[in-house]
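Note that one protein chain is taken out, while the other chains of the complex remain in position.
Our next item is subunit A:
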Amino acid sequence: MASSCSQALRHHVCKSIFFLLLLLILFIFSEEIVIPKKKTWSKEAVLQALASTVKRDPTASDYRFQDDPYLTPKTSSEFKLFSLSQESGRNAAKYFINTYPKYFQKDYAQPHIPCLMPDTLEAQIEEVSEAALIERIGMRKVKAAVDLYDQLLQAGTSVSLDVTNQLLDLICFYGDHDPAQENVPEQRNEETEDVQDEPQAKKGRAAKASDLLKATWKEKNNAERIFALLSEPNKHSYSALIRGMVKYGAYSKAFSTYTDLLNSRLKADMHMFNALITAAPEVKEKYNEKWELIVDLLKQMAEQKVRPNLLTLNAVLKALRRCGTVGKSQAFPVISEMKALSIDLSLASYTHLLAIFYKPGAPIQGQTDILQEVMNEVSGKSFTPQDPDDAQFFITAMRICLDTKDMEQAYRVHELLGVGENWRLLGNDFQQNIYYARFFSLLCMMENIDVMLKWYRDLVPSVYYPSSNVMRDLLQALDTDNRLDLIPQIWKDIKQLGHANRQNLVEELLTLMAREKHNQEVQESFAECALDIKKIYDTGDRGKVLLNWTAGSLSDLISVLLAAHRRQDAWDMLKLFKTHNRVPSEELLNKFLMCVKEGGEVNQAVELVQISAGFCLPGTPKLIQRVQQEFELTEQKMLSDLEIQSFNSE
């Protein structure tokens, strides 16, 4: 037993030795086995990998909306209406949550989710103290904070410089108004009192962000008052004041405050310089003076050993936009200096650069390579928002492509939109519309119809709802490329987009359909389309008339119907000339006569002549002649004809 066991064991050991030998041999004769480093994946790696397999669905609408045909917006106004109504529903819910917070206090979530708790809108600390002031500053209540500060001073307690600086920051940022409270409707009445000082504000309208930016720096406002009360303002206080003044348009005051700062031997900081550079083009008139002021400020910045940052560069470039030819010469040196200081350009810098060299409306003078160079620099990179003007890059670039008719650069710009996070920098819905309108106009102008239609099917209506101007450009592109047979499909899209009530668009459509003769099936589809258009003209629900007939549109419609041999419909339409007081043209009646001849309806021919006589058209005698020649008339009809002839000759 033992021997057999040991034998088996030996056998086993032999085998393993043999195996090891084999491995060793392999090891010697093959390359070294390198064990790779362990790769760590982020928690969302699987989700990101799955997401990369799915591309945008061109048949679906925006992610905000429900996936149902009844609930999908079909026009741009519906898009706006639905997204705004969803948002207002959310605001209504937030109102209830914040008004009755006791029902929403129970916390199920582990870990705690702070954004799903009700907001505390009222200040907690009631007594007059510095902590209460800090709380109100944190809650952005400008008026309450200023009142509390005054109370503190009256009570005799001194407020520390830091807290006063924070208060100054708050006032200067909001321009001495309370920020707009979106979710609480009844507070609107209080805020209109502030806004009524502004000349632009209408009564009863809540102070929105746009109002605040248009708001001006009032003469003796709280910021200056509190600043004056400070015994030893430090550079933070000066900085807050100057930045507030520049933000709200008191530019010369900002510069005088800056001279005060210099006189009191304090040093300025970077934000202050940025604000002053922004204000520089406003205080001087001539290009040279503006540039000298900016250079002066930059020199002082260097003296005071303040490092510039990206916002400094962008402020300089933005100011150079208003410096005309000086801007063109100085832009690149500025950029190279800033690059030497290792400041990376953001999309806003490129925007300003493009705007300096491509002024809107100015003739292009062979500066097309700047856009190309910019695109070379920018392609393939993903940008993060660093400056509010970053959102202007795409629409500026697309405007320039449209002006210079550069299709290649336009494709590169559009490609950049797909890189990484750049889609966030396209801006809000309004800017998105502008971008796509420009892109489409360029496509219609430059590309052939198949490429155009490919883009059309990809982007419309999931991303972009074209305006009626863009649809007209599309029709012209169809015309140029001789693809007028696609008109009925485009008409369906026009109806769906809600542009069916635009007079000039519909008339252009009719003109294009009526102009030439096409083959039979195309003419049939045109006739269907024409009858559809007729319905738009006729149906005025509740007596409201959407479109008015003109002579041209009526003639075009009848020509289309005649070309498809729809004689009865065309005959009905002819009656409309009388009812709408329009005069048919001669050629239309000639065409009609030809069609009638094919049908051989003598009565209709005579009626045609009578209609022509009724309108006192100059071509009536010729028409009569033709009828007499081409038709076999009975005696009665000949008599009536002669009557008409004699009547006309008088």
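By our rule, a contact is a pair of C-beta atoms (placed from the backbone, for glycine too) under 8 Å apart; a residue touches a chain by one contact, two chains touch by 3 or more; residues count from 1.
Simple rule for what comes next: contacts and distances are computed from a predicted model.
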| item | value |
| --- | --- |
| Name of the absent chain as recorded in UniProt (options "Multifunctional methyltransferase subunit TRM112-like protein", "Mitochondrial ribosomal protein S24", "Rae1 protein homolog" or "Serine/threonine-protein phosphatase") | "Mitochondrial ribosomal protein S24" |
| Sole contact to the chain not displayed, among A:Leu20, A:Ala45, A:Ala60 or A:Leu81 | A:Leu81 |
| Residue of A:Phe104, A:Phe332 or A:Trp423 touching the missing chain in the full complex | A:Phe104 |
| Hidden-chain contact residue, picked from the options A:Gln48, A:Gln66 or A:Gln520 | A:Gln66 |
| Per the touch definition above, residue among A:Phe18, A:Phe96 or A:Phe430 touching the missing chain | A:Phe96 |
| Subunit A residues that touch the omitted chain in the full complex | 65-68, 70-71, 73, 78, 81-83, 85-90, 92-94, 96-97, 103-104, 107-109, 113, 116-118 |
